[in-house]
Each structure stands twice: as C-alpha cells, then as structure tokens.
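Structure below; questions to follow.
Complex shown without one protein chain; remaining protein chains in place.
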Amino acid sequence: MLLDVKHLRVSLPGPVPILTDVSLDAGRGEIVGIAGESGSGKSMTARALLGLLPRGAEVTGTVRFDGRVLDRRSTIEQRGHGIAMVFQDPVAALHPMLTIGRQLTEHMRLHLRMSKKDARRRALGLLEQVRLPDPERALRGYPHQFSGGQLQRIAIASALAAEPKLLIADEPTTALDVTVQAGILRLLDRLRTEMDLAVLFITHDLGVLASLAARTCVFYAGRVVETGRTADVLRDPHHPYTEALLAARDASSGRSMPGRPVSAADAPAGCPFAPRCADRRDECDTTVPERRSIHSGHESACLVRTAEGVR
Amino acid sequence: MTAIQDARVTRALTRRRSRGVWRQPVVAGALVVLAAWVLIAVLADWVSPYDALAQTSDIYAAPSAQHWFGTDELGRDVFSRVLHGSRLSIPLALAVVVLALTAGGLLGLVAGYFGKVADEVIMRITDLVFAFPQIILAMAVAAAFGPSAANAVVALVLVSWPIYARVIRGAVLSIRGENYLSAARMLGVGPMTVLRRDVIPNSVGPAIVLATLELGNAVLLLAGLSFLGLGPRPPAPEWGAMIAIGATDISKWWVSVFPGLAILTVVLACNVLGDAIRDRFDPNLTGDR
Partner (left out) sequence: MTEAVAAPARPRVPPLVRYLARRLAIAVGLLLGSTVVGFALVQAVPGDPVAANLSDQALGDPAAVAAFEAKWGLDKPLPVQYLTYLGNLLQGDLGTSQQTGRPVLSDLAERVPATLELVLPAIVLSVVISIVVGMIAALRHGRATDQAVRVGSMLGLSTPPFWLSLLVLYLFFYVLGVSPNGGRISPQFSPPPSVTGIYPVDALLAGDPLLAWDAVQHAVLPVLVLTVVTTATLVRFVRSALLEVLRKEYIAAAYAKGLPARTVLFRHLLRAGLVQIMTMTGLTFASMLAGTVLIENIFSWPGLGSYAFTSASTLDRPSILGVSLFVAAAYIVVNLVVDLLYGLADPRIRLS
C-alpha cells in the first residue's frame, strides 16, 4: 500500500476535535473515494496528510507513505513531490497575478531540478495531457483568462508537475458546471492508468464515486463509519448513515435525513450518528462502535448491525 | 474547508488567543481611562488644586510637591490647567463627531437611498474633500473664519463629514438589497416610513462604530489646530496650545510633556475602544485603521 493511515486523530486547541479515528489506505493505480457531508472531516484529512493544518493542531496516529512513517518534517518534504493536492475552487487556488507557466514550473524546477527550458517543455506536455487547448498560449496567460473547467485542468496539471505518487483531489468538481464535471472525472481516471497514480477523491456526492472509485470510505463526524469496495458500499450499505445518505440522494423517494450533519466537535458521546439513527438502541448512546468486518474488505462501525446483518 | 469547519476552526483559534489576550485587560483599561477623563472634565473645578487661570509670580517652576506638574510661563499651575483642558478637548471633539456624523450621515442616507443624481453629486463632493489632507483643509478653513473654539469645530466638521457619508451610504446600499425592503414597498409602504423604520435603524450600527473610531482622530486634530493657534483663544487651557507655548523654551519640559501625555492617553483610550467596538460589531468596516 502506498498510503496507509491508521487511527489518525486531529484536534485543535480548545480542545476541539476534528478527526477522532480515521484509518484508510490507497495503492498505486487506484482511486479511493472519501465521501461525507460538511463537517465530516474529509477535507481535514487531506490537509493533515499535507501538513496544512492550522497552527496548534495536534496530530496522533500513524501515516505511512511510500514505505516510511511520516512525521511533521517528512510530511512537509513530501509536499508536491510525493503527495499533491487539487483544491475545490480552481479560481481561488491559483494566484491571480502569476502566469500559468510560472505556477506550473516553479515547484517542478524545485523538486525535479530542471532548467527553465526543460520545465517549460514539461509544462507544455502536462497541459497536453490534461487536454487543455492551445498550451503554448496558456503558459503565458493568467488565471482570469480561463474558464472554471479549464482552470481545474490546469490545477491538475500543476499537481502532477512534480511527479507525485499520490494525488488528493478535494471536491474537484463541486465548483464546476455539471457538464464540465464528467470531463474532469474522465481525465482523472485516465491519469490514474497512464501514470499509475494513487488518487484520494473527496466528495459529498456518492454517485460520482460509483463510476470512478474502486474503494470508498464514508466519513461521519470525524471518523470513518464504513469502508469497502465502492460497489459493495453503494449496493449493500451496512452503516445506517451510508444507507440514509444513499436514500436521500434518491430524489424519487423524497426521503431526507432528519437532523443536520454533525462535526467531530459536536458529536455526542457514543455513536455520533445515534441521534439521527432509525435503528438506535440504548447502547448506541454510550458506546463508540468499532469498525467491524462485514466480509472481506467491507467494514462498518455500527453496534446494531453486526456481521450477521441484522436489519 | 467548508463553512462549518471554517467557523469552528476560527473560533477555536481565536478563543484564547488574539481576542482573549488583546481584549480583556487592555479594553477595560481604556474604558477606565476614558471614564476617568470624563469625570475629570465634569469635576475639574473641584479636583484642581489651583485656579487654571490664576497667574502667580512663580514662573516656570519645575514639578514639586506644591505644583505636581510645575508652572508655566505665567506662573499658572500646569496640573490644574491640564485637568481643565479636558473641559475643552473632550466636549469639542464630541461635538465634532456628533455634528459630522449627523451631517455626513444624512448626506450618506440621501445618497444611498435616493441614488442616481443625488448619489453622484454627493460622492463627487466627498472625493473632492478627500483630495485635501485633513489638517490642511481644516487649517485653511479655521484661518479663514478666525481662530476660536467654535470655528475650529466647524472646520473639523467640514473636513470629517465625508467619511461618515461614505460609510452610511455603504450601509444603506447593502440594506437596499434586502428583499424585505422591496416587499414593504410593494405593499405600499411609503419611502419615508421605510427609511424611518428599516433603513435608519440598520445604519446606526456602522455609524456608531465609525464615530468611536473617529473620536480619537477628532481629539488629535483639535489639538493640532490649537497648537497652530487656530483653536480656542488663550488663556483657555487647551492642551495643544499649551504644548505650543512649551515649545518656546524646551528646557522647561513640564509645560509641554504633561498636556501631551493627556492628549496621548485620551486618544489612545478612544482608539483602543474604537478598535474593540469595531472588532465586535463590524470587522469589515474600515479594514483595520
């Protein structure tokens, strides 16, 4: 496994818990989906992996990347070169006053020790790889001259510039038009195979993961509540939250989840989903469920639904 | 980061740090200082050891047990004069702020609410006034009308109203966008009523914040004008004028230092309070002066 995260906990001074127990992994050439609503901690996980947490954040647990355990220093060293990130809003994530060329090559030259000329040539190649029209002119342009979809392609090219092994895409299509989304998803899939890239795809839209991600982790209140092969999780969800999430998506059913999503800081004692859960029992309010295996690779953190599949 | 996480994170970070440390003791201190000065202004006659205008033969006496702040060039007790100075500086500065707020606020209200021509004209005039640095314009006006306390106030009001106009106009414009206003109009509520009931109460907030921020500036400008001889006429114990006299012989440092300290403490207290109020109610107001 390229990336192996075990029991990651993140909290801010307060103490304000952000992530309470996150474990996941991803291998080369696979796309792992991270699904959850606002406040579930999915974006924070991405930031934790890159060491981009706010000052004063406390991090415990182990992160193994490319064979070694990462501490603060090595996390910073991996930025761009080992692990790269694509942000949600490409308009906000690119510097308005620097040329595209500059933004593509600056870290490339740093990590890969390239000359200006070589870097430029590689940048052109990357823009072609992400299918951006007229790459020559694009290099000289500024972000405000491009559309959202084009900028996201550029952002992806930038993320790939320093030859990372793991790409974290934090809701890369949320800020884009629906028509443009499909193209970005296809692009990511192609890059996965072309470059043997590992991808963590963060989204609140489970549907997107169906066609894209091999495996999926479902986040709620700062912990992973269900994980497994995407097909399994979507077709046969075991955790009540996943089930409710899928049901709410289904427009024709007209059912929505009672209550509002909860962050780690606001989570009650015991199972964080208990207050909204239809299957809630007394023990759910006091005991935090551990992730248990349903069958190979498919795990769920619920006290009520055991491997025997009580429904 | 999503909005929820962002707010939480921000709150967590600021809970004990910048807000906590900066606000509590310092702001409380500023309030105490300001309250003290207001009390002094009210009780000056009772608190002063000497008559602020009484001249003695004990000229330029250094600070001592009898004269805590020494005496000036006419033998007057500097301590008493400093205390009495608050009776000029504080009310005059308040007058400037209140008048400028009223005038500027009204114009800003008109500009923001009625828009079009009125807005254009008023904005161009504010641009024009902004083109002159405050002290120069105030100086010119005060000189034109003759030095006196009243004229100094007028000059400063003429120079300061534009900022109020701008801010109030901004507040009105943002309220105008609110749907409930158009709803009220559609129901047939007259413009005057809407103004009175909805627009004005909502503009009061930013106005108050600005006024507190501007108070310190008013005190400084007033002191500046009277330093230049364009404020209350002597023998009025205005702090700025006292410093000007002290400048004629710097070896007698006490004549200038204490009035200056008075100005410093008042303005500092005003600024600290203004900042704190702004932070609490409307952080976007002036972009951290």
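Just so it is clear, A and B label the chains in written order, and each chain counts residues from 1 on its own.
The definition used in the following text is that contacts are C-beta pairs under 8 Å (C-beta built on N, C-alpha and C of every residue); 3 or more make two chains touch, one makes a residue touch a chain.
These figures come from a predicted structure and were not determined experimentally.
Checked against the full complex, the one of A:Thr20, A:Gln129 or A:Gln150 touching the unshown chain is A:Gln150.
Which of B:Leu74, B:Leu106 or B:Ala143 touches the hidden chain is settled by the complete complex: it is B:Ala143.
If you put the hidden chain back, the residue from A:Ser11, A:Thr45, A:Gln129 or A:Ser158 that touches it is A:Ser158. Considering the whole complex, the residue from A:Met1, A:Leu50 or A:Leu246 that touches the absent chain is A:Leu50.
Where chain A meets the chain that is not shown, the touching residues are 50, 52, 76-81, 84-85, 87, 89, 92-98, 106-107, 110-111, 131-134, 137-138, 141-142, 144-147, 149-150, 158, 161-162, 180, 183. Although one chain is not shown, part of chain B still touches it, namely residues 13-14, 17-18, 21-22, 26, 124, 127-128, 131-137, 139-146, 216, 220, 223-224, 227-230, 240, 243-244, 246-247, 250-251, 253, 256-257, 259-260, 263-264, 267-268, 271-272, 275, 287-289.
Going forward, only the chains that are shown with their structure count from here on.
Rounded to whole angstrom units, the spacing between the C-alpha centres of chain A and chain B is 52.
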